[in-house]
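One protein chain is absent from this view; the other protein chains keep their places.
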Amino acid sequence: MIIVLKPHATKEHAEELMQRIAALGLRPLYMPGQERVVLGALGDERALESLHLDSDPLVESVKPILAPYKLVGREMHPHDTIVALGNTRVGGGRFTVIAGPCAVETAEQMRATAAAVKTAGAHALRGGAYKPRTSPYSFQGLGQEGLAILREVSRETGLPAVTEVVDVADVELVEEYAAAFQAGARNMQNFRLLQALGRSRKPVILKRGMAAKVDDLLLAAEYILAEGNPNVILCERGITTFETATRNTLDLNAIPVIKQRSHLPILVDPSHGTGLRELVSPMAKAALACGADGLLVEVHHDPPNALSDGRQSLFPEQFAALMRELRPIADAVGKVM
Amino acid sequence: MIIVLKPHATKEHAEELMQRIAALGLRPLYMPGQERVVLGALGDERALESLHLDSDPLVESVKPILAPYKLVGREMHPHDTIVALGNTRVGGGRFTVIAGPCAVETAEQMRATAAAVKTAGAHALRGGAYKPRTSPYSFQGLGQEGLAILREVSRETGLPAVTEVVDVADVELVEEYAAAFQAGARNMQNFRLLQALGRSRKPVILKRGMAAKVDDLLLAAEYILAEGNPNVILCERGITTFETATRNTLDLNAIPVIKQRSHLPILVDPSHGTGLRELVSPMAKAALACGADGLLVEVHHDPPNALSDGRQSLFPEQFAALMRELRPIADAVGKVM
Amino acid sequence: MIIVLKPHATKEHAEELMQRIAALGLRPLYMPGQERVVLGALGDERALESLHLDSDPLVESVKPILAPYKLVGREMHPHDTIVALGNTRVGGGRFTVIAGPCAVETAEQMRATAAAVKTAGAHALRGGAYKPRTSPYSFQGLGQEGLAILREVSRETGLPAVTEVVDVADVELVEEYAAAFQAGARNMQNFRLLQALGRSRKPVILKRGMAAKVDDLLLAAEYILAEGNPNVILCERGITTFETATRNTLDLNAIPVIKQRSHLPILVDPSHGTGLRELVSPMAKAALACGADGLLVEVHHDPPNALSDGRQSLFPEQFAALMRELRPIADAVGKVM
Partner (left out) sequence: MIIVLKPHATKEHAEELMQRIAALGLRPLYMPGQERVVLGALGDERALESLHLDSDPLVESVKPILAPYKLVGREMHPHDTIVALGNTRVGGGRFTVIAGPCAVETAEQMRATAAAVKTAGAHALRGGAYKPRTSPYSFQGLGQEGLAILREVSRETGLPAVTEVVDVADVELVEEYAAAFQAGARNMQNFRLLQALGRSRKPVILKRGMAAKVDDLLLAAEYILAEGNPNVILCERGITTFETATRNTLDLNAIPVIKQRSHLPILVDPSHGTGLRELVSPMAKAALACGADGLLVEVHHDPPNALSDGRQSLFPEQFAALMRELRPIADAVGKVM
């Protein structure tokens, strides 16, 4: 850790800080510069948090050298993590496609959509029973009834089911019904929920928050791993920017960045990432080409009548076409679909 | 509501949409343009959500005319709402200052800080018992023990206490101990929590999310009012932008915008809004000058040893100076402090 | 165009506005709603700009229906434009790779780099003689001497040369030396420069500004076409967002959005778009997969000693590997390289 002192900090002040650094078992370093004194602290700088050096009125800034996370980082864990998701797997050279409607609406809708995505080659089924909606007047999901439909259709088709959990109180119930949890973008920093998911052993698909930097996403994942659940799958789903042509700005740069920094698998959700049906297919291909481990994609058997997010849902035949177009790209980049 | 059709939409398609609009009790309007057909729907367009017009493959875009919220909007409720907060009030010509540490650490710390802010003229006391922290390795708050300290110091000083709630399961407990809830920026779209707070009648200070537009904040408040709790106080606390000189970008434009759109009172948190102690005072003055109803400001009796957010906490004497400097500005703009 | 009046606007005011609309040859439409009166204007709404309706104190908002550009839009010009660039072409099923150093430094550097990119299969050569640099203390380019080196190496290798122009006064000179102009992101709204480039007939590679929406980019291109130069090639090079892991956020969503809205070809610059050498290859592949017409990519024969942007420049062997890896993806998506 590098500690830059303010121009008027005295030598005595620097020495006091160095003693506090040494008291924590790190090696302090004194670097008097032309305009400022800079201190270094050699060792595991995460120990230094207890000193609250950035609160010191004579400290101008503190620059950490190490990443703020450990368990999710690639440095101590260089090999890619592969997460089992029901009868399929995510990570390690596969390209896993999880498809289905935004929300579970009826058994018929789920059956029709699941049949279509299975025929087209999807590996798992998605569908929300609890829907976080921006407006209180929008459809909020079927709750436990939706979970039951999802499980039934999952059993019929053999596709493992993924569904969102929005409250600590629902974790046990969702765990009973689904193969994997999804923690949504709006809950990426609902730390109490992350801790509850960390006490399960079922996989968690953790979506990046709209204002979260890559490192914030990795720190959120660290919450889950720190509680004991290693089965985390990250998901890029678009960030908030000034551009209004798309609902969010799908940040594909995050894929290679995360591959450098973390061993966890990373999916891309081109449906929420763009908000526009027409953009799902090109962005899904781009996700595959830049190294993502799979997709989370919205498909509805009848998008114009979907109760939520119909604007971004693929028609079944569009999804089938996408799967056909992805395969030669997967071959080209050496991924198995 | 204005519905723009795609260039290749047929007259038949337009007529079918118009029949669906009419079936909901609105008056449809046909506007054939040079390059596109545009439809209008006159009446309460919120009824149209059930048609999912934006999911229709022949609809290019849908432009609502009315605001998506009702209860929080100024149109049906032109007068400013005043919210009682313990023995003080927020809104309606007052400038209410809520001050205290980021986190409750010890009874001594709370007592020392509360005494200082009371002497300087603060109207209420803040202090967190549950702390949402970006890193799982940071101090997470004292929980119920912290609530007990907060209540005790509140009683001793007569300052009503405000504290954050981060989980539905804690709502009842917090209600027992504090005069008002705070819903943090990371939970602004934790809709389950908002609904639980809507079932209380204690005031809720709802902070704007880092990626939330003003209208997203107002829709989040609508969740609380829709459940029956009218006592909502909004709070601007900085949004996420590209600027790195400050931790967040305090968006003071939101104050007059919210005053136009909503009758709810709005506070400003210059501590989280900037992340820098040196900026708290100038931005607090700016908040007062542009029409805010008060401040939520971090003060610690010993910032260099604060367990969280010390970098942005004022020293007691800085807070006292700020209060002295605010008073003549309050006089100048006609607010009572 | 849809004109929403303020709640207190009178019928008389609406009628006056309708007369002004009619006087311009458009058909006005009166739509009295529950809470507000809405007016429509049918016809070529671009004529309405002269009315300045949004300045009217009784007008709440104005919502245009048509795109603000004409010449660059796909509606009146449905087929893809193909731009000749020296002996190669951009657009129409090709994937054109323009490679070279950020700045022309010496004849030796240009020769070594040009030979390497030609061998690897690049179609054109880039190199800057005028460098817009954030700091006045950074290397500013060789000017005309750089142009001369660039032309010489272009002739030797047969690769057409692309170079940036930063001032109206240099347009003629650059036209003499290079096969195509580049207008940089910082000059995307230097409208005087755009007009000067519009009076040339040489191709212009127009880079998207860091804070420019897709429609702002298209309007900037409209400036060039409106002056008579149809040979515009757009280029996505990253936008400014809150993410700091990359220098900019390469916005690949813009590629399919632009393909819908405009007939102009669009390149991607993964070097400036990410600022990191390690990300160039994955993002270049993603650009190809989502429909871009080519790349603008920085390669230097000796990046650690580059005078500018070495951090994002590929080593020659990295560029050769990238070209090998792009070819099977091009086959998979049906592009010719």
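We just call them A, B and C in the order they show up, numbering each chain from 1.
Everything below uses one rule, namely that contacts are C-beta pairs under 8 Å (C-beta built on N, C-alpha and C of every residue); 3 or more make two chains touch, one makes a residue touch a chain.
Keep in mind that what you see is a predicted model, and the values were worked out from it rather than measured.
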Hidden-chain contact residue, picked from the options B:A287, B:A306 or B:A320: B:A287
Candidates C:T81, C:T240 or C:T274 - the one touching the absent chain: C:T240
Identified contact with the non-displayed chain, of C:K11, C:R192 or C:R324: C:R192
Chain B residues that touch the omitted chain in the full complex: 211, 213-215, 239, 241-246, 249-257, 260, 273-274, 278-279, 282-283, 285-291, 325, 328-329, 331-333
For chain A, the residues touching the chain missing from this view: 2, 4, 7, 29, 31-36, 38, 40, 42-44, 63, 65-66, 75, 240-242, 244
Touch list for chain C against the chain that is not drawn: 46, 49, 52, 54-57, 68-69, 132-138, 140, 166-169, 186-187, 189-192, 209-211, 216, 219, 222-223, 226, 239-240, 277, 303-307, 310-311, 313
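Definition applied: only the chains that are shown with their structure count from here on.
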Farthest chain (mean CA position) relative to chain C: B
Computed distance of Cα centres, chain B from chain A, in Å: 26
Sequence positions of chain C contacting 2 or more other chains: 241-242, 244
